[in-house]
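Attaching a single structure in structure tokens format; questions to follow.
Removed from the display is one protein chain of the complex; every other protein chain stays in position.
Chains here go by letter, A and B, matching the order in which they are written, and residues are numbered from 1 within each.
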Amino acid sequence: MSAHAGTIDHHHDHTTTTGIPNKKLFMWAFLASDCMFFGALISTHVIYRLHPTPEGADPTKLFSIELTSFSTFILLMSSLLMALAVGASQKGKVEATRKMLLGTIFFGLIFLGCQVYEFTHFVHKGLTLKSDMFGSTFYTLTGTHGVHVAIGVLWLVLMYIRTFKPTDAGKAWVTRAVVQFMAFAVAVVSIMFVMLAVTHAGAEHGYTLSSVVHALQHDAITSGAALAFAVSTVLLFTLGRSTWAVDFGEANAIDVEGMGLYWHFVDIVWIVIFTVVYLLEYL
Amino acid sequence: MATATLKSANYTAPHATKPASRPWFFTRPAAKTGLVSWLTTVDHKKIGLLYGVTALFFFLVGGVEALMIRVQLAVPNNTFISHQVYNELFTMHATTMIFLAVMPLSAAFFNYMMPLQIGARDVAFPRLNGFAFWVFLVGAIVLNVGWFTRAGAPDVGWFGYAPLTSVAYSSQFAGDSSTDLWVMGLQILGVSSVIGSLNFIVTIINMRAPGLTMMRLPVFTWMTLFTAFLIILSFPAITIALVELMMDRSFGTSFFEVARGGMPILWQHLFWIFGHPEVYILILPAMGIISEILPTFSRKPLFGYPIVVFSGAVIGFLGFGVWSHHMFTTGLGTMATAAFSLATMAIAVPTGVKIFNWVGTLWGGQISTRTPMMFALGFIWMFMMGGFSGVMHSAAPADAQQQDSYFVVAHFHYVLIGGSIFALLGGIHFWFPLVFGRIVSEFWGKLSFWIIFVGFNVTFFPMHFLGLNGMPRRTAVYDGNMGWNSGNLTATIGAFILAIGIGTYFTVIVYTYLKGKKATGDIWDARTLEWSVPTTPPPEHNFHITPTVHARDAYWYEKTHAKEIAAEKAKHAQDEESHGGIHMPSQSWFPILTATGLLIGGLFFTHHHFLGAIAGGCAMLLGIIGWAFEGPGGYHLHIAKDGTVTGGEGQDEAHH
Partner (left out) sequence: MSSTVSETTQEHAHADDGKFHLFVQIAMILAVITGVEIVLIYLPIVKWLVVSMLVLLSLVKFLLVIFWFMHLKFDKLFCTILFFIGLVLAGGTVAALLAIFSPHDSVPLSAQAIYAERAAAAK
């Protein structure tokens, strides 16, 4: 059955009894299960906030509502880009799909970066997993959500790489895919090191161009990370340009849609967490 | 080795394109016999057999654990085993029986029978199905590894109440990882169960044969669906409880540490939010099996089919609202106690409805007391008795006396052995001719039933009285002046009778498998589609022609409307051939490889070697990536008019 034989109806799969594609049904059932998962975790957090220990931390003194609002906004925007990626894949537009996937990855990474920054900041202030009850529940709940985001980003990266599969794929494609993946991995890890050094320098000496440059030259690890970041980004950019025919089109839209469902779900869980964990503390 | 000749591939079909230079690790295995065929299988029938054999092995393991418990309790102040070993035994007996015996035995039937009952050729995601089994095996290994280590097996009870499970109580010596193994083992088993259940839900909803509306589904398939929903909705609660416990033990959090603000009662709540639906997970499949056996051996359709189905749904749903009846003595408060007590009583109603409908099925039927029917009749009676003691528990004031006593032990063994096990053992006899093409001798089958029946009752009936006379659970010794001596001795004797019964059952089954009387085809004059396969054992592709369903008890309709069905089949005979043949899923190495990564990661994690855990995680990730990139694959079979099958893995033409 060739894709040339008519466009695919993305709303009806005639090979299944209900017309719902199997992968879509699977994902919705999984998300129903994940509701119970996060429900139990959020319950634990709220229960322990209703029974605070006398010497426990005061979250409002730790929270930076500006940062969290920013990261919430970022995640919402990433949801938009994901929806657009699904739309693009359903129209068989590979280039647009790639751009939107890349955008979603980028925003997802920014969200994760904000979380890492927030966690580091809290740890500096003395809130750890062990320090008190709030630490235990807060880090476990938001950390689990963060792991879900990270898994989503990993999935998105793999899907992005998948869009480059040539129609006559062979060993060369596998090598290229591995290189592309490693480039992503190196880029993510190196930017983390760079951001950490930059934010530390900024916190101490203020955020100016000279202090940033100074931070990057400060030690071998940071300089190396900056270099690695530059190299891997250039590599990704080069590998991201392709003009050959690819084995990716409307038929693969169901996979992008499934991934989209997961990503949106992670977003709506964050909507709940933002309200329950952050906003409600201010009351 | 697959050698596809590929013409130019300019199309982007969902099937895997196979260029001449496809890497070796994406070549699909093609062996249909031998070890490789089992390790790489995606065939629901083979996977069902894997689950069944593993489950029966662990059933024996759990049985030996039980016998040792009974020997220790045969006489007062016994010194057969140490108290530490006793704790490990009752923990592992329960964990093994629940997670490694009853659940996978049910899964064996879900896997083998359900796709056949809905007229499908396999489940929605065949590789994922194989993966679910290998992950189950990994979980079973992780749980039992402790027996071979110095730390010993888990000893915290199958329900692992905090704070007994905290680090404080498991640091008699450095390296005591028994509780960590329990936590990791259960998490892994949870992954297996949820993945398998998601697969079954999609299969039942989306892969039914033409004409098979939901209200024409066999009751066993309905119960499969409900059990799958229960699993995906209840396992997250125990997953979170275990995650929190693991965080406490490995990373120093204080979820259940009282001194730092934790509340151990939260563990109980989260555990039983899972734990109660879990017992319905254990009984619903059994009820489904009984609902197939009774009509067949009464030669009557199931009485009140819609209400039996609806009751199953209601039991499943209400089962989420009764969890604290396991906690009546924890000081919940009046409101909560009353609410949970009421809800628990309510659940007895749909259960009772089912029993009445089963009796209604028997009433006026042409009863044939073959071995499967004996187990089914035994089920009705024994499960009822277990239900009565359950209703007695539902009254919170009465439960205040019964909680943590042998009365509870009696209750749940009546519903689990008298209920689940009887149905599963009966199901094995019922479907044996279909799966193996042989039939168990009536005499030996019935003999094993009666010995089991007698042994079971002699063991557990006295426990009602032991419990009401105050004997507590989970104690390794009891004093001789409590008035419990004769009850315990009787129970131990009964346990050995039960063991002889089980031993007889197993011997008979194995003998029949090897040398039993051949029995092909529809040996019981059955009612549902799994019996309509062309050969017994069924061919890999299940049906030559996908059936069209016209009514409930689809196969019975086929047999009573033979001419109409023959004409219909002739019309549909070329349907699939015109689409290129019968589409079969390809085998794959990636499910077992990915599961191995999980085993490595899991074992390293429990011993707090986080680098090794990450390595195992990477192995898993590589497995998943390979799985995704190898693609769905698939090949086609062609059935000739005389039934000969041609085609196979790697033998397809390049395109359709």
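Things to note:
As a convention for this text, a residue touches a chain if its C-beta (ideal position, glycine included) is under 8 Å from a C-beta of that chain, and two chains touch if they have at least 3 such contacts.
Everything quoted here is computed from the prediction, not taken from an experiment.
Although one chain is not displayed, its contacts with chain B can still be listed: residues 205, 229, 232-233, 237, 263, 266, 269, 273, 320-321, 324, 332-333, 336. Although one chain is hidden here, its contacts on chain A can still be listed: residues 11, 18-20, 24-25, 28-29, 31-36, 38-40, 42-43, 46-47, 50-51, 65, 69, 72-73, 76-77, 79-80, 82-84, 87, 91, 257, 260-261, 264-265, 267-268, 271-272, 274-275, 279-280, 282-283.
One rule holds in what follows: only the chains that are shown with their structure count from here on.
With each centre defined as the average position of its C-alpha atoms, the distance from chain A to chain B rounds to 36 Å. Within the complex formed with chain A, the residues of chain B that make contact are 9-14, 17, 19-23, 124-125, 194, 198-199, 201-202, 205-208, 212, 232-237, 239-241, 243-244, 247, 251-255, 260-263, 266, 270, 273, 621, 625, 628-629, 655-656. Listed in rising order, the residues of chain A touching chain B in the complex are 1-4, 16-18, 20, 22, 25-26, 29-30, 32-34, 36-37, 39-41, 44, 47-48, 51-53, 56, 129-130, 132-133, 135-137, 140, 144, 154, 158, 162, 167-171, 174, 177, 245-249, 251-252.
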